[in-house]
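Structure provided below as structure tokens; questions to follow.
Removed: one protein chain of the complex. Kept in place: all other protein chains.
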Amino acid sequence: MIFSSVGMIPVMSSDSQQGTTTIRVRYAECDPMGVVHHAVYPIWFEIGRTELLRETGLTYRELEEAGVYLAVVDLSVKYRRPARYDDLLTLKTTWNDSGRVKITHDYELLRHGECLATGRTTLACLDKEGGIRPLPESLMIGNTDEN
Amino acid sequence: MIFSSVGMIPVMSSDSQQGTTTIRVRYAECDPMGVVHHAVYPIWFEIGRTELLRETGLTYRELEEAGVYLAVVDLSVKYRRPARYDDLLTLKTTWNDSGRVKITHDYELLRHGECLATGRTTLACLDKEGGIRPLPESLMIGNTDEN
Amino acid sequence: MIFSSVGMIPVMSSDSQQGTTTIRVRYAECDPMGVVHHAVYPIWFEIGRTELLRETGLTYRELEEAGVYLAVVDLSVKYRRPARYDDLLTLKTTWNDSGRVKITHDYELLRHGECLATGRTTLACLDKEGGIRPLPESLMIGNTDEN
Partner (left out) sequence: MIFSSVGMIPVMSSDSQQGTTTIRVRYAECDPMGVVHHAVYPIWFEIGRTELLRETGLTYRELEEAGVYLAVVDLSVKYRRPARYDDLLTLKTTWNDSGRVKITHDYELLRHGECLATGRTTLACLDKEGGIRPLPESLMIGNTDEN
């Protein structure tokens, strides 16, 4: 049986793009409380948006090779119920808006349909020197202004 | 020369407790952009509040041994400037309020006085079974109601 | 398309059990050299042996729930070529021997058939108090003496 930790079943909608990733909790991601440490969730969110981007036919690796960097400038997470070792989780990632230089993603982490956590990140588009630059056309997909 | 990553110089005030921790950036904490990965900041915040608690004469380890667990239920971080490998950073942690079952901390990460990031966490007090329980008296220090 | 990071295609042989896991390199697993940090490989090895165990119809989570703990007492890794961000890697895990209280696994990490690293771990079987205890029958699978 194949479990996916980075697979993506994209669900398109008129003004956003959404995808689902399955994540198997690693032992090293859990703490002495026997639950996933809170600092792991941002790493999973990064996987969610990476796989959502891949579904658009683009990879973040290609973006960096082209000199386009996306840096997290804002992060928020609400932890509702603990995730545990070996849980098979579902991460719903929504690319809900793109500005001229920023992208916002929303995340919902589920276990058998039960919401464990929600989160939001804002990415800023940078050049190789770390200066702000406009998002390339290829990253305007989620932009409501574009739809 | 001794650099502290967990030392604490507490600064008391009428309605809060604040402390400063020095953190040396580890190579493993940095990513291909050559800067600290955003998921590392919550780990540093945890160090900040742990050392601030230690200054009150209590350790989180003792709390868990006594069946008192503090779980992060809310996290937010604003990333302003990148931290880099080998930077010697100053983390200011403020224990700015305690409720009946929750504690809020604010964080400011500085490099030579320049603010790199700010953050806030809310902790909920849990028992060994993971159920909400009132904060013990010993954790009421930061509570304005107590001052 | 579904990529597996924890899937397992077991290959049985007379005196060992072997399985293959696919791992997608995470951004947070890479360092300023632009390659996977060397401390990440032991985490992947843990995934490899966890999934190999799952293929035997047992999960490590169930073992711990039954009071059986497997602790790494010996680790060695040879790094031959760097793994890079977003690489899709193949991890071959071989459960090549079980003693009375220890299990040895060998690992081979591949990218498109090219060997990037090899490793070996030895696990000791512990009880809830951390004392050495005999391996349960269910973990004798790989033991050549048993075959």
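Chains: A, B and C, in written order; residue numbering restarts at 1 for each.
As a working rule, contacts are C-beta pairs under 8 Å (C-beta built on N, C-alpha and C of every residue); 3 or more make two chains touch, one makes a residue touch a chain.
In this text, all values refer to a predicted model and were calculated from it rather than measured experimentally.
From the options C:72, C:88 or C:140, the residue with contact to the unseen chain in the full assembly is C:72. Remark: the residues of subunit C touching the chain excluded from display are 32-33, 35, 38-40, 42-43, 46, 64, 69, 71-80, 82, 130.
Subunit A residues in contact with the hidden partner, per the touch definition given at the top, are 27-28, 30-32, 34, 37, 39, 85. Residue-level contact of subunit B with the missing chain is found at 1-7, 24, 26-28, 43, 46-47, 50, 59-61, 85-86.
Here, only the chains that are shown with their structure count from here on.
For the pair subunit A and subunit C, the distance between C-alpha centroids works out to 27 Å. Each chain gets one centre point, the mean of its Cα atoms, and the points for subunit A and subunit B are 25 Å apart. Multi-chain contact residues of subunit C (touching two or more other chains): 27-28, 85.
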